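Supplied in structure tokens, the structure appears directly below.
With one protein chain withheld, the remaining protein chains of the complex are depicted in position.
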Amino acid sequence: MKKLLVDAVVISNEAVIPAVWKMVLWAPEIALCVQPGQFVAIRKSGGITFLRRPFSVADADPEQGTITLIYRLVGQGTAEMAAMHADEHINVEGPLGTGFSIRQGDKALLVGGGVGIAPLIFLARKLDRPVLLIGGKTAEETFWSEFLEPYAEKIYITTDDGSVGRKGFTVQALPDILAENEITGISTCGPMIMMQGVAEIAAKEGIPCEVSMEKRMACSIGVCLGCTFAGKSSGKRYKVCADGPVFPAEEVF
Amino acid sequence: MKKLLVDAVVISNEAVIPAVWKMVLWAPEIALCVQPGQFVAIRKSGGITFLRRPFSVADADPEQGTITLIYRLVGQGTAEMAAMHADEHINVEGPLGTGFSIRQGDKALLVGGGVGIAPLIFLARKLDRPVLLIGGKTAEETFWSEFLEPYAEKIYITTDDGSVGRKGFTVQALPDILAENEITGISTCGPMIMMQGVAEIAAKEGIPCEVSMEKRMACSIGVCLGCTFAGKSSGKRYKVCADGPVFPAEEVF
Amino acid sequence: MDKKRMALEFAGIKMKTPVMGASGTFGFGLEYADFMDINGIGAIISKGITPKPRPGNAGVRVAETPAGMLNSIGLENPGVEAFKTTILPKIKTIDTPLIVNISAGSAEEYGELAAELDVDGVAALEVNISCPNVREGGIVFGTKPEAAASVTRNVKLHTSKPVIVKLSPNVTDITCMAKAVEDAGADAISLINTITGMAIDIESWQPLLGNITGGLSGPAIKPVALRMVWQTARAVKVPVLGLGGISCWQDAVEFLLAGASTVAVGAYNFVNPRAVEEIAEGIDAYLARKGISQVSELVGQIKV
Partner (left out) sequence: MDKKRMALEFAGIKMKTPVMGASGTFGFGLEYADFMDINGIGAIISKGITPKPRPGNAGVRVAETPAGMLNSIGLENPGVEAFKTTILPKIKTIDTPLIVNISAGSAEEYGELAAELDVDGVAALEVNISCPNVREGGIVFGTKPEAAASVTRNVKLHTSKPVIVKLSPNVTDITCMAKAVEDAGADAISLINTITGMAIDIESWQPLLGNITGGLSGPAIKPVALRMVWQTARAVKVPVLGLGGISCWQDAVEFLLAGASTVAVGAYNFVNPRAVEEIAEGIDAYLARKGISQVSELVGQIKV
């Protein structure tokens, strides 16, 4: 898939909760070809940050020509993003990387934690009503279900404090969910510790599992070798930005 | 005079002609105490430029709490300024330096060229209907008379191409103007070559003359010594940013 | 773009423009094919190749800094064998000179590596004696004139290709290094590599980079690179490839004026993947405006 470099227009940019924002960009060429799990690398020209910032595409609407990013405020770059207004321009490089291996017909379980849930929205939309398991620290962090509802068969929620859904971590809820549903494939994105737990259970149950990784990136297109790792089972050197960010679980854990 | 550091609010910011812009800032503390010939050093926080940029105060309205800057688009910093909108904030350090020695009662002639005319607007307002001589390259560059008219007794204009006013340089018009008016003091701001010509004629005629200098500045408050020069008659080391920018002509030429 | 105006020969390598992609920031060139016509650029300088495959350094390897970045990749690469069998055949399809950047652990190894790369499809060798991110090889050769000279001699002995020696800026006197490698037979000199720097995570109290220190590059270092290029171009007779912080055609023109015959873009490729092409276009337009008919006429024209 050809990588594009476009000046996208901010259509909307607003806080979902104070710490997590949603930006909709008009970038029709990218909206047309991006696949779930792929990401874009963005930069405000004339901004203070130097490197581009990678963000998963949380949704894409080829008809409207828009892509959606959902981002957590972390540092300078995301603060700069949050300060942007509609009609401003932002430079977008994408689609980048290799996304999820979509399995139409599979009964898929998507497991997400934190902003790792973002790419699962886009994935859920492309699948046939998958089951979702999402985790957050508090009730506030479970706003994601609102984005997922249109596409999900069921949404399981866990919170660390038990304020919404089941109390505890996502991984703890997994065995019950696998018992309740006949899952034939798992895609997961979130903290490494969470994905590792998911991958272990999936391996034990013999369910194919893919995980979406995050690494510090400089180039996002496979030239700087900032983001590489050795595949656990193959020993192969992978670039997260180009060969991933989505990998078979057995190559990561 | 105490130097202040304030976050000013952009009230308006618009092109006067494509290459010269006018920015009105709400900065009441500065508006209250700034004197003609003094300047401010500004910086957009989160902007791409590193050092502050020095600009003469082209006008100040203590009642409205505003100061006006008139600036020519030169490079990155002024481009960044021109991109600013009303209600945005810009950090302003000022008032800085030592301005014109206002001579109420004098019959003053103010001679300006290019954006050097900016501080003369503020000066003209504070004086008792001075005579003005301004020079520009073309008719387009003589928009200044519109800002000066309310305060000036007379405005002489020269253009390089003769499209408005007298054809030629300001200096060439000076002898006639001195003949027509009984001038007791001259203040000038503009290109060095122009100010030098003015100073020479003033010296010959025995009219006190002061000139406003421009030098690359890093600190604008007299600590970096980026902007110093040796006084021509005294030999004294001057800092343009602190001892000036306005100096007696005999110290400069 | 006026092809005649921009074409030049650098250390015997024929180039369409004086602007190249710098080692370690340009992959093997193909990665940029989506963004520009990689058949129209000056040259591709490959990621550093070593005798054996290297996984590079552990931990975080890249970090942003004001107007720049730190990297501590540690010369990850598949080794010369895999380079020749799997990568080189693909790049051969590109009609742009490929300069192979090489690193090794001893002067002898540098020579052997050069011999292995004395093959079709390689336009020249860029000898990296300046990688701050590896223990053996790299930086020791880049800070000792005799060591640098010995590497240069060994490489020259084992190759028929033009040899460009890449200097480290982490030295007291760059001209002393430059003269040493010139005397040892270098056909050209490229500079600068990255300046050693570091960053600390103030929450964990650990260095941000797994390797503790890393190499600083990007616009932040441009004034230092330009100064060293100017000093070097005055000190040696061989042509100079200038790089370090170039982000726009204006930067490139500064390097040419300072005495660089050609330039390369490094970290800024990550910011603008079209930089190499756009900078060449900008230089061409500048030359046209200035009425200069050949880019080489600009080289070293600084008025001091």
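So that you can tell them apart, the chains are marked A, B and C in the order they are listed, and the count of residues begins at 1 in each.
The rule we apply is simple: a contact is a pair of C-beta atoms (placed from the backbone, for glycine too) under 8 Å apart; a residue touches a chain by one contact, two chains touch by 3 or more.
Quick caveat, the model's predicted, so the values are computed rather than measured.
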Chains in view that touch the one left out, judged over the entire complex: B, C
Candidate in contact with the missing chain, chosen from C:A22, C:I44 or C:A67: C:A67
Full-complex contact with the absent chain, from B:A19, B:A203 or B:C224: B:C224
Residue of C:A258, C:I279 or C:V295 touching the missing chain in the full complex: C:A258
Subunit C residues touching the omitted chain (full complex): 65-68, 70, 143, 170-173, 195-200, 202, 204-207, 212-214, 216, 218-224, 226-227, 230, 245, 247, 250, 253-254, 257-258, 286, 301-304
Missing-chain contacts mapped onto subunit B: 2-5, 43, 49-52, 93, 216-228, 230, 237, 242
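Note that only the chains that are shown with their structure count from here on.
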Chain ID, smallest distance between chain and overall C-alpha centroids: C
Of all other chains, the one whose Cα centre sits farthest from subunit C: B
Separation of mean Cα positions, subunit C and subunit A [Å, integer]: 36
Centre distance in Å when subunit A and subunit B are each reduced to the mean of their C-alpha atoms: 55
Junction residues of subunit B, two or more chains touched: none
Multi-partner residues of subunit C (each touching 2 or more other chains): none
